[in-house]
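The complex is shown incomplete by one protein chain, all other protein chains being positioned as in the whole.
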Amino acid sequence: MAKIISAAEAAAMIQPGSRIAIGGFLAVGAPETIIDAIVELGTKDLHMIVIASDWETRGVGKLVVNHLIKSAQVSHLGTNKAIQAQMNAGEISIELIPQGTLMERVRAYGAGLGGVLTPTGLGTVVEEGKQIILLEGKSYILEPAIASDFAIIRAQKADKLGNLTYSKTARNSNPIMAMAGKITIAEVDEIVEIGELDPELVVSPGVFVNYIVITKEQ
Amino acid sequence: MAKIISAAEAAAMIQPGSRIAIGGFLAVGAPETIIDAIVELGTKDLHMIVIASDWETRGVGKLVVNHLIKSAQVSHLGTNKAIQAQMNAGEISIELIPQGTLMERVRAYGAGLGGVLTPTGLGTVVEEGKQIILLEGKSYILEPAIASDFAIIRAQKADKLGNLTYSKTARNSNPIMAMAGKITIAEVDEIVEIGELDPELVVSPGVFVNYIVITKEQ
Amino acid sequence: MANDKRAMIGARIAKELKDGDYVNLGIGLPTEAVNHIPKGVQVLFQSENGMLGVGPNPAAGEEDKDMINAGGGFITALPGASFFDSATSFAIIRGGHIDATVLGALQVDMEGNLANWMIPGKMVPGMGGAMDLVTGAKKVIVAMEHCDKNGNSKVLTKCNLPLTAKAKVSLIITDMAVLQVTPEGLVLCEIAEGLSVDDVIKATEAKLIIPQNVKYF
Partner (left out) sequence: MANDKRAMIGARIAKELKDGDYVNLGIGLPTEAVNHIPKGVQVLFQSENGMLGVGPNPAAGEEDKDMINAGGGFITALPGASFFDSATSFAIIRGGHIDATVLGALQVDMEGNLANWMIPGKMVPGMGGAMDLVTGAKKVIVAMEHCDKNGNSKVLTKCNLPLTAKAKVSLIITDMAVLQVTPEGLVLCEIAEGLSVDDVIKATEAKLIIPQNVKYF
């Protein structure tokens, strides 16, 4: 069962060095209110696991420009000059991961799997230093699960059990990140009573959600 | 885009020796009409990939009692005495697979992954003959993807693009099996026009579905 | 097993389940627990075919053909229920998101090994979801009769049937006793009303650690 807390309480749980899986894609479906609360608290040395580094003023980009990120596992940096500058300056260490592989590695952790075998990245720098598995004549890269301490995600509605629905392409990585947090905090537009969500429409069952924060975004 | 065909046409596509991933759990959510058409046609030597062998008179049990199954990858046989008898008589060869592992192996094939690493089955007969992978001090069994030629599944509604919705626990393995067929045939209660399904409610996007069959079940 | 013994075991399982817990109950005896959850305590039950929020059995004539549990029995959905595919269901199980699972057993041993899915040459129903449940759930509770039909102990020094999982059971609840699996061995925590510690020792093939105070349950 999920507990409703403030964004400040959510941010206060996160410690320097925490590994955080963050939902959203180019800041659409990003948990902006929780991100703002982390920025306000100024918790440093964070590791983030996120599809893209978003923009300097939106999404996880705000964590970057405030120098709170020490390292990241991410698939795309192209929209955020700050993270590229910090990477070039050696301030932030980046593991670039193909987007589909990133999703599977995060899902694997949430699903209790040790990892997956994927052909993506074969013959590229992505395979360097990784175990290659040959199965029935085909090669695959062994991609280990990515662990996270927290998942902070964004959904549209939550009921008080933590069951979540999403809005359009703001769904993106959120249901996957939600699976993977040792503690998962969902920022939502609206909290409804138990029984108000159609059980067929629930995308993330409440079992994945520990805390709910109401968004401050308009 | 999915094509609407008859159950007989669906059955006629399946050849002796075909590998078929079949949706349903204890015959709930099973594609009974297509199964009946296969029985009528009498196509033999089939390999089935299914959670459970159902009952003699319902679900894939009907394929078994008509001696159409040569081999199966399955997680539970307990409700079907015919399959146990055929197994003991050497008529059918069975690979028993933990249910969660079966789902991941089928999903892996549908998702273009070579396999997954799971702790399930460690220290049991399930690990015998399999590669064990050690990652950060933890052992996992390397479980390869399970390929299928056809997936035959059951859904509630399809639109004419093949987008599918399901009903309650009749969803079960169907969305996973749907991903994995080189050709996927969905038996549905109702076919609706394109645009009639809420895009947020679609569970299996039409991209996974090649053919649609209307159920004859009442 | 007599109904009062089933109820006693059900009540004892229920004590292990806390408000807000997500729980998966195996077929048969474990489901007895449902009738003993105290008022005000909300436990959310999973059915591994793809549902959370399993409610009571439907009244006769009100069964929904699309609403079954992992044992094939008809169920209902409580407010707040959700449906999902079986891969997600086992992601929940394997990923450690289920607080407790309660399963029956053919044998269980001092190391917390469990055998409950086949008897070679006799019965091969398959492991179904049991191996994933025992591997993934935060707490694995075995609920079973202490002895088999022939009076032989099902609590052993070492299981001799094919295992379901190694060293995953943490608590054993039988009609005779509650045993905790510890690194030191099986601790006899509680005995059934009307039995003596010796009764349990005699009925148990495995060696038991007997604390100074053994409670009744």
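List of remarks:
Going by the order they are written in, the chains are A, B and C; count residues from 1 in each one.
As a convention for this text, contacts are C-beta pairs under 8 Å (C-beta built on N, C-alpha and C of every residue); 3 or more make two chains touch, one makes a residue touch a chain.
Nothing here was measured: the structure is a model prediction, and the numbers come from that model.
Across the complete structure, the visible chains that the omitted chain touches are A, B.
Among A:18, A:101, A:163 or A:210, the one in contact with the hidden chain is A:101. Within the whole complex, the absent chain has one touching residue among B:161, B:185 or B:213, and that is B:161.
One chain is missing from the display, and on chain B it is touched by residues 1, 107, 109-113, 159-161, 163, 179, 194-195, 197, 199-200, 202, 205-208. Panel shows chain A; residues 25-26, 28-29, 51-52, 74-79, 84, 87, 96, 98-101, 103-104, 106-107, 118-126, 166-176, 203 of it touch the chain omitted from the view.
What we mean here is this: only the chains that are shown with their structure count from here on.
If each chain is drawn as a node and touching chains are joined, the picture has every node linked to every other.
Note: the chain lying farthest from chain C is A, by mean C-alpha position.
The pair of chains sharing the greatest count of C-beta contacts is B-C.
Rounded to a whole number, the gap between the C-alpha centres of chain B and chain C is 29 angstrom.
In whole angstrom, the spacing between the mean C-alpha positions of chain A and chain C is 35.
For chain A, residues that reach two or more other chains under the stated contact definition are 111-113, 199-200. For chain C, residues that reach two or more other chains under the stated contact definition are 77, 83-84, 90-91, 93-94, 135-136.
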